[in-house]
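A single protein chain has been removed from this complex, and every other one stays in its place.
Chains here go by letter, A and B, matching the order in which they are written, and residues are numbered from 1 within each.
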Amino acid sequence: MTRTPITASRFAINAFAYAVVVFLLVPTALIIPMSFGPDRFLKFPPAGFTLHWYAAYFSDPDWLAATFFSIRIAALTAIVATIVGTLISLALVRGRLPGKPAFELLVVGPVIVPNIALAIATFLVFDGLRLTGTTLGFVAAHTALAMPFVVFTILASLYRFDADLERAALSCGASPLRAFFWVTLPQIMPGIVSAALFAFIISFDEPVISFFISDLDHRSLPRKMFEDIDYNVSPILAAVATVLTGLTILALVIGHFLGRSGRSGSTTRKTG
Amino acid sequence: MKSRPSRFLLGGRTYSPAVSLLLALPFLLVILLAFLLPLGMLLRESAFAPGFTVEHYRKVFDEPVYLRVMYRTVRISIFVTLISLLLGYPLALLMARARGLQLSLLLIAVLLPLWTSVLVRTYAWLVLLQRDGLINDMLTGLGIIDAPMQLLRTEGAVVLAMSHVLLPFVVLPLYASLRAIPDDYERAAKMLGANGFAVFRHVTLPLSMPGITSGCLMVFLLALGFFVTPALIGGPQQMMLATLVQQQVTELLNWPFAGAIIGVLLFAVLVLVIAFNRVVRLDRFVGQV
Partner (left out) sequence: MDLQHRSPPGDHVGVHDLVKRYGDVAAVDSVSLGVKKGEFLALLGPSGSGKTTILMNIAGFDFPDSGRIEIDGQDVTWTPPYKRNLGMVFQRYTLFPHMSVLDNIAFPLRMRKIGRAEREERARAALKTVRLDGYGDRKPSQLSGGQQQRVAMARAVVYNPEVLLMDEPLSALDKNLREEMQIEIKHLQRELGVTVIFVTHDQTEALTMADRIAVLDHGKLQQLDTPRALYEAPASAFVAGFIGETNFWPATAANDAAPGDEVAVELEGGERATVMAADRLSRQQAVRVAIRPENLRLSADSGGCAATVNEAIYAGSVTTLLVRTKGPILRVRLTAATAASEPAAGTSLSLGWQPRHARAYAAA
């Protein structure tokens, strides 16, 4: 849209829009200074500066166990989801896949079905299969949840990829497998890496399914946070929240620079 | 003439059906184990006990307690959708007009909350809204109220926090559809004598309708099944559908009834998605903005 002289009504609309930006950002941003405050109950402005709550977070075995459990789950989910997602994406774009519409429906399925439904259902079945609290159970559930985002990101980079490049490789005498590894894969790599990044974040801060399929000894970080928010609002939470937000910003920055080279990336997610 | 031999790769680029299925197999396994099988089992639980019965579904609609929860869930979801749209539209307009650094900053402002943990954002509202939290401090400090108010465990708090969490979902599709409107349309409308509001009313608004629909649908669907925020911000008086299901499962172990509620929720979601399928492209849900 063109730059036109700012009218009063447009000025009002823009002012309102910036107020909305403040509304979007400020509540979360306030947590950060509060996490450095010394009070037992969170205060704003903080009455002083301390790293006490961070020290408490990094020395509490429960918090650390939950954090490492979530990191492990998220890393495995990223790997599994990316491999599985790349394969199905190739089948969808390149293959003569029987029942392709059904597969496409299954790809979007986990976005449409509410997380609570998925969580309850997964709980029911995983309890019977003794998969609750297990790495396998978490990775399977989170992989299914991340699948739409991974597949759409990789599909986008496959569609952007110039098919003639692969034809050129074949005409140069490369077998299909070598053409894939020498030409196609390097070209869609930015898409694959950002897909892995998305899968990691989706798994790492997934609260709903984790809530149900955690058990007493194996809790994900979101589940542990949920419990602490619900039962004892400690400033440790503010420290944890700040660390998490910092990690998110870091991931977004990495994703942005990857996106710049590959112009790929899902910007929307699902929440519950 | 030779008959067509079966090929591992057709033309080197197209995989044969057998290879395609092989590539799809891991996906199928994951989806089967963590999507189809669980949902199928849960729905079976809701309708067979062990013979076919609609008893649990009837209970959802017969008992006033549960009807109230359902009604509240729909009411809160509608409020959240409307508030998100009202807050989101001006922001999306601003973004659609922005360029360069301003646009990047605005995009970050929308994407950052989207990728920040829901728990963190819900926790932030919990801290702000508590009895001696910042909002009560400000209200008493300014003399608007005499004593701190009970803000948590109110429907207003639930709506506020949920709107905050879901706002980006309406802004992004709106921004995409507003951005796609060519400048020339607005210029043409102005040349033809339309004033600012008339341009908005007759050009911008109708052309952004797909964005409005898909954004609102997305927010509404997410709100219907929202668990974390209502569970933590609201109390028993603000119980929404997801918390009801959780209670049925973790406290009462009433799987058939939980299954029936989920069945109703899934039905509603499916009806909405199918009804709007022509307006809302499904890949918008995953948002390649």
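Here is the rule we go by: a residue touches a chain if its C-beta (ideal position, glycine included) is under 8 Å from a C-beta of that chain, and two chains touch if they have at least 3 such contacts.
Computed from a prediction, not measured in an experiment: that's the story for all the values here.
Considering A:D39, A:D162, A:D215 or A:D230, the position touching the chain not shown turns out to be A:D162 (whole complex).
Contact residues of chain A toward the unshown chain are 162, 164-165, 167-176, 178-179, 182-183, 186-187.
In this section, only the chains that are shown with their structure count from here on.
One simple way to say how far apart two chains are is to compare their mean CA positions; for chain A and chain B this gives 16 Å.
On the chain A side of its complex with chain B, the touching residues are 1-2, 7, 9-10, 13-14, 16-18, 20-21, 23-25, 27-28, 30-31, 34, 41-42, 44, 80, 83-85, 87-88, 90-92, 94-98, 103, 106-126, 140-141, 143-145, 147-149, 152, 156, 163, 166-167, 170, 176, 179, 201, 205, 207-208, 211-212, 222, 225-226, 229-230, 233, 237-238, 241, 244-245, 248-249, 251-252, 266-272. If you check the complex, the residues on chain B that touch chain A are 8-10, 12-17, 19-21, 23-24, 26-28, 30-31, 33-39, 41-42, 45, 87-88, 90-91, 93-94, 96-97, 106, 108-128, 130, 132-134, 137, 164-169, 172, 183, 186-187, 196-197, 221-222, 224-228, 231-232, 241-242, 245-246, 249-250, 255, 258-259, 262, 265-266, 269-270, 273, 282-283, 285-289.
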